[in-house]
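Removed: one protein chain of the complex. Kept in place: all other protein chains.
Labels for the chains are A and B, by order of writing; each one numbers its residues from 1.
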Amino acid sequence: MGKGSLRDLGSACFFLAPALFLYITFVIYPTLDLFRFSFTSWDGVSPVKQWVGIRNYQELFSDRIFWQAFRNTLLWAGIVLFLNVFVALILAALIAEPIRGRVGFQLAYFLPAVQAGVVTATIWRWMYQPNGVINTFLRTVGLGRFARGWLGDFALALPALAVASSWMGMGVNIAIFLGGIQNIDPALYEAAKIDGANRFQLFRYITVPSLYHTIVIVLILSTIGAFKTFDIVWATTQGGPVRATELLATYTYKKGMLEVRYGYGSSIAVFLMLLIVLLSALYFFQQKREA
Amino acid sequence: MKRWFLLLAMVWVLLGWSALSWGAEKITLDIWMQGEPGAVTIHNTILEEYMKLNPDVSITLTFMGGELFPPGLIPALKAGTGPDIFSAGTGPGQPAAIIDAGLVIPLNKYYFHYKWNEVIPPMIVNYTSSDGKLWAVGDWVEHTGMLYNREIFANLGLKVPETYEELVQIVETVKKAGYETPVALGGADKWPISHWQSMLFGYFAGPEGIDNVMFGDGRWDQPEFVEALKLLQNMAKDGWFGPNPLAVGYVEIMNEFWAGKIPMTFTGTFVVSDAFNMLGAEGLKKFGVFPFPPLPGQKIYPTEDIGGGWYISKSCKHPDVAADVLNFMLFRRESRKLLLENGFVPVGPVSDLLEEVVLPSLLEEFFEIVDKYRHNGTIHAFLDTVQPDNVTQVTYDGLQSLIAGLMTPEEVVAEIQKEWEKAKAEGKILKPGGAITSLE
Partner (left out) sequence: MRWGLVPVYVVLLITSVLMVAPLVLTVFSSLKSPDQFLRAPWIPPSPPVFDNFVSAWYRGRFNVYFKNSVIISAIDASLMALIATMAAYAFAFLRFPGNRVLLMVLILGLMAPVTALILPLYAVMNSFGLVNTRLAVIAADLALALPFFIFIVRAYFLNLPAELRDAAKVDGANEFQVFWNVMFPLAKPIVVVVVLLEFLWSWNDLLLRLVFLTKDPLRTLTVGLLFFQGLHTHDPGGSAAAALILAGPVIVLFLLFQRQFIQGLTQGAFK
């Protein structure tokens, strides 16, 4: 009685038709095109697309900036995942406690989540200015020595933008985690509390394991989102200063569109996609093994 | 029978009426240019004038934001859904790709028909043409120079510097007076630094030196370019650009300049029209401009470049009308006066118009400088617009590294030269346009 038998083929076609039509036409087909173009030296404009085999990929491996973008993307993902998954989970657990004003807190975390990337970039670019809100605040409370030109600082520009990006993304994850926590059988908690468990133990031994599936899904989705990030970096530093915030997505754009080397840009995009697939597959198999 | 007659008569009337209106069918033209949507620039006014004089033409002017090449342009041109006329960058890189792909038409016949050949200076023709074909009409001419706040200078008893040493003194005085940032530089956006680089390269190598590399066998990793970058790096080290030169973007730091918080900045005439609108004629007079003072043994070369060019796309159904519109907008005397008055300098001689128009004060000063020193020869204001994009990207990153002290001048020019050679090998550098002789 597997899902593979033919019984419902007719109905399936009906139900799936609109979704599959849209998806295949506007996602699958362009993605296949993307693969195809990565083997050409097409500039994106001329009608001529010359096949060059794996030359783009060979160039990729010796491209110093590509590897820097790769490292930056990993670092970016690391910071964003830490904030958007780990910290979000903790905050969700805290909100789940019997406190008043829960709705208010949820709202506060969710408001940034409905911002457009452009808006977030505008707001944070303004806040990170050398004489902007953040530095003025630091100086006012006597922490002036921490004030600096955030988006011009080679070491801090990337983390600074990652924080801005997390600001936007945390809210959704907190809502998801909160939903999951509220589904956990309270009896589990009661039993543990009787045994004298404190808050941290409850979190570690009951909350986290119960949410395992949810955490994996959120991890995958957040990773995918982090790797695809473009808007916020482009609207603030365009990968600068000196490629300190160059991510794979911005590098694809630079090479593909700005430098009119669409073929090469495609190969970077393909690399990015394979990376995402690989990581997601890792999560999946990890989960299957544990189950 | 009568009913049939009536029906037939109606049909004839309808046919006749539609035939008449077919003859009077409107010609529509789509124009794209940079700017803020909803802004009303002088271009709107000029185009409306054209429509009044040519009622069968309907022109739609769409502002596409601030980038020289909006992401939607190339796909639109390829698909034939793009604008009929558009203003975009010139030079190698994306413009060359558009030309090579045959997405725009050559303008040679209009060049002769409308006598543009008597107006557009040869250097600009050189940069907007290739293989003897004119591809774009330069939209407006830009110059760069050192803008300064007259009030701050007056308060500190400072005079406009004539030598580099004097400028150093000015910076010192300004710093001691408490100005954390003597010269505004929007380093986060990268391209403002390349305006400095373009000017300094020109000062140290002279116009012939630059042309030698652009069109000849010259190289970027020569001592004069190294010296130029060394000067820039020392300026940054000495705090000319403030404690965080790479942390702030161009727009934000120019705000502080116009607000009177920063004494100087090196930028171009493209700021004049916005500043004029923002500050008014009186407010603008508080600012002046002087040419970057030369080092001993150097000359002052005015910097010059076109902001971009106007192209007519291949998919335009009425290229003759489009060319007529361009002619009206850019070459008609009245239009040129209007453009000048609003801070857009059309290409070609403008001295005869200067008596009849009231220019924004800052623009007048720029012109005086350019006229005074033009005989020395002119250098590029924006090298990044006439270089292939891979060179530009490396230049941008290299300049940021330079300012931050992460790379030496030698290293930066070496990288630039490497990319330059790569582009040259692929034939992607600017080819000299040569004289336009053929009619097609």
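The definition used in the following text is that a contact is a pair of C-beta atoms (placed from the backbone, for glycine too) under 8 Å apart; a residue touches a chain by one contact, two chains touch by 3 or more.
These figures come from a predicted structure and were not determined experimentally.
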| note | Of the candidates B:81, B:169 or B:234, the residue in contact with the absent chain is B:81
| remark: By the document's definition of touch, the residue of A:39, A:70, A:124 or A:150 touching the omitted chain is A:124
| remark: Filtering A:31, A:58 or A:201 for touch with the omitted chain leaves A:31
| query | Which listed residue, B:188, B:271, B:306 or B:338, touches the chain dropped from view? | reply | B:271
| Touching residues on chain B - with respect to the absent chain | 32, 34-39, 60, 62-66, 70-72, 75-76, 78-79, 81, 250-252, 254-255, 258, 270-271, 274-275, 278
| chain A, residues in touch with the chain not shown (by the definition above) | 1-9, 11-12, 14-16, 18-20, 22-23, 25-31, 33-34, 37, 44, 91, 94-95, 97-99, 103-112, 114-119, 122-124, 126-127, 132-133, 136-137, 167, 170-171, 175-176, 178-180, 182-183, 199, 213-214, 217-218, 221, 224, 227-228, 230-231, 249, 252-253, 256, 262, 265-266, 268-269, 272-273, 276-277, 280
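Keep in mind that, in the parts below, only the chains that are shown with their structure count from here on.
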| query | Taking the complex as given, what residues does chain B use to touch chain A? | reply | 69, 71, 74, 78, 93-94, 97-98, 100-103, 187-190, 243-249, 252, 389-390, 393, 396-397, 400-401, 404, 406
| Residues of chain A defined as touching chain B within the complex | 43-47, 125, 128-130, 148-154, 236-238, 240-243, 254, 257-260
